[in-house]
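The next block holds one structure in the form of structure tokens; read it before the comments.
Here the complex is missing a single protein chain, while all its other protein chains stay put.
== chain A ==
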Amino acid sequence: MQKHLMSILLMLLSLQISSLQAQTTELDLSGTWGFQTDLMDFRRGSLSPRYNHALPENIELPGITDDYQIGYKSPYRHIDRLTRKYEYMGPAWYQRDIEIPATWKGKQIFVYFERTHWLSSVYVDTKEVSKIDYVSVPHNHDLTKFVRPGKIHRITVCIDNRFQYNTHKWNHAHTEFTQINWNGILGEMKLMAIDPVYIDDMQVYPNIADNTIRVRLQLNNTLKKEVNGDATFMIAGTDYRLEHKVSVASNDSVTFVEATIALGDKIKRWDEFNPNVYEITCTLNTSNDKASYQHTKSATFGMREVKQGKNHVLVNNRPVHLRGNVENAVFPATGYAPLDDASWERIMVLMKDYGLNHLRFHSWCPPKAAFRMADKYGIYFEVEMPMWGKDAEPDEARYDFFRREIKGILKEYGNHPSFILYCNGNEITGNFDFIEELTAEGREFDSRHLYSGSTARTRVKSDQYYVSQQTNKGPVKVYEGLPNTDWDRNTESDVDVPVISHESGQRCVYPNFEEIKKYANSPVEARNFEVFREMLDDNGMLDQAHDFFRASGALTVLEYKAVIEALLRSSKSAGFQLLSINDFPGQGYAPVGILDPFWDSKGLITPEKFREFCAPTVALLRYEKSAYFKNETFTAEAEVYNFSSSAIKNAKLKWRLTDDQGKVLKKGNLKTQTIANEDVSSIGRFSIPLTHITLDQTQKLTVHLSVNDTINNSWNIWVYPEHRSLMQSTDQVLYTTVYDEAAKQQLAQGKTVVLYPLPNTVKGRKSVFHNHFWNPIMFAWPPMTIGCLIHHEKPVFHDFTTSYHTDWQWWDILNDAKVIEMSEAPPALRPFIQVIDSYDNNKKLGIGFEAKVNGGKLLVLAVDTKKDLDKRPATQQLLYSIDKYVKGDEFHPQIIVEESFIKSFLTE
């Protein structure tokens, strides 16, 4: 049935635009359709379609049922996700009477829906004629045999968004956690008439070595008669136009035609820095003694090849480093992923704004517009099928669905240069022979992408890259930073294929309740936020909601800086996929982004500042710690991460140390040198003795490193004097680790007690520097806290430089501390070191607070003051500041607490 026929190549270089009258005609089907729900699933399979009666309601398409408030009005306030206002899962019927133009006689007639969920069945008049269940690609139903040109047909479409196979409900292609499992028809929807000899498929395979493309056409011929003619290719791009003609002949129902077209030396390559995109249009003209036929098909392509390098993905034989974001179909404004160019353009521009060059589509594949915009902006895609978890466990029906789906994706989007990586799905378990089968077949079917079996699970032989949190050499993910930076993931990343760090980041920010109002016109609502907010209100802290948000947000920003820099220091890593730059509104609700679910900035960091540590070229420092004593020396190894378009010749490398006000305290240069491209280069080392730094009022200093004054990055360090005799009791001030008789008496006399209990004598959670991983609802394990709000303007911090949020100087203060449950304390009492609780709990928590007890003045600090105190300059300084405060004349606690509260958080 399939046959290669002669293709005589004729080459014509032409600057003229041929005016070709395409014989394809289309009827736009958007607009009003009849509509009926069918929650009982009774209509299909029963006699009712045969009645051929008009559906009673109307709906506008493209659209989804949610747009018209169809379905079950949800009374719930889901905690673990946004709540869909109107739920609908079942068959829904859409109908239109359409006159098939009489001129379409002899044509092939198709009805085309760009995207739907997930089974679409088309009925012509009373008969079901076509069913398609792709999730990731358009549904194109062939109606030729069932419609008669010149006649009005009743076209009834059943869209069934129930799970057609037993697949994981978390797949982002249709999960309630992110985009909802909508019912409707989206994007382009049209009726098409095509000549009976037509191009069913056109795939373009670039060869950058000789600037040629191999074009493979699948010609369908429904005439059952031989036709002859030619295929004319028009290749067009910026300042480029080329025409090429080949002869074709077809006497079979399917014929493949291949043409190799030399594009000459004016053709430009495609990559992230030079996203040169070309349009190829093929016009097929054929005829026999009876008639002539014409069909035109276009595709976008770029001159790029992707290969598996040693540690990196190679684009046009050059190693690229992937700075990526995990995209989980988070589109709460519409409830579905957009199908228009403008929406995707916004996302690609955001990627560039934040220095990223890569998107991983986690367990889903985006529509065409996403590829078009990624082609245009130079963003590298990894796309997946709707496959997750146990989806590879034996189930032949499900397996067959995946076997169709992978081919569908490769055929529909394979030409796009942005499509560099394919993976079957996320964290798959089950039968890995099946995963290997898909992966090997993908490689065989389309060599324009690199393939991987599964993220973060069992490796298979056909893997060409591996996205994982670990390899058999150890962890490659980075979830959190450290106060030191002399580490990377090189050893662990260095295996037989390039390794991409899986779902790095994931640091939780306290929800921004201001976002609630953004859902007014969405199909979903943040009712969980309402619950969290009410809880915070009940616990007397609603006024602190914004402070919790910005303090935890600032911590997430500094964690992401540390996480990303660690991954950039890892020259043997192929890249990373951050989870994520935008919030994930399901799986418990994970506000881990610096952008909200609408991809709007939360105002935590500007793109310019973000690009200092996430960009094609980044200045890096390796140093041992963040907090120093004054008699120490700060020493750093400087590196430059450079995966830009070129090496940096004769780079001027400067460092400087500034104080809080930006005043330069020290500066110096490293040797001017050329910095290689596609590598992380060591550029030298510098030391700054801290003895001579005058500390004045600030302890926070900033080390800056710049390349040619255009690439800048900076790191905060803290310098403190040494304190030898801390926590000395006086007549007025008693330091004690136990709340005993002596302490009570001291208070009864109106004097001061500083209670610094041993951590193991304080009830409650262990304090952890990092804010909670992902979210505390899905991962209900320690710490169950989201950073700290520091009441930095209080006089207790007069001698301890801090912001309203924790920075790396807080590391050794917090890590061995205990979190005191303070719900029983008076509402007005606010701890000066206030720990932010999990937002589904919202209890008042603290590590340090002051109060009036029994007529005396009490300050409690649940920080470990024993372990290696001589190596903890910041803890020493905090204790010093507290000491000066309690012994000075500003210590006047206002809030009275009962002794019973003090006892409530101590053991015994």
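We adopt the following convention: contacts are C-beta pairs under 8 Å (C-beta built on N, C-alpha and C of every residue); 3 or more make two chains touch, one makes a residue touch a chain; residues count from 1.
Keep in mind that, in the parts below, contacts and distances are computed from a predicted model.
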*Have a look at "histidine kinase", "NADH-quinone oxidoreductase subunit J", "Tripartite tricarboxylate transporter TctB family protein" or "Beta-galactosidase" and point out the UniProt protein name belonging to the hidden chain.*
"Beta-galactosidase"
*Contact residue for the chain not shown (choose from A:D496, A:E514, A:E793 or A:D868)*: A:D496
*Contact with the hidden chain (one of A:R459, A:R533 or A:K625)*: A:R459
_From A:T175, A:N424 or A:T471, residue that would touch the chain that is not displayed_ = A:T471
*So which of A:F432, A:Y519, A:Y560 or A:Y735 would be touching the chain we can't see?*
A:F432
_For review purposes, identify every residue of chain A that touches the missing chain, sorted by number._
170, 389, 427, 432, 436, 458-461, 470-474, 494-496, 587, 778-781
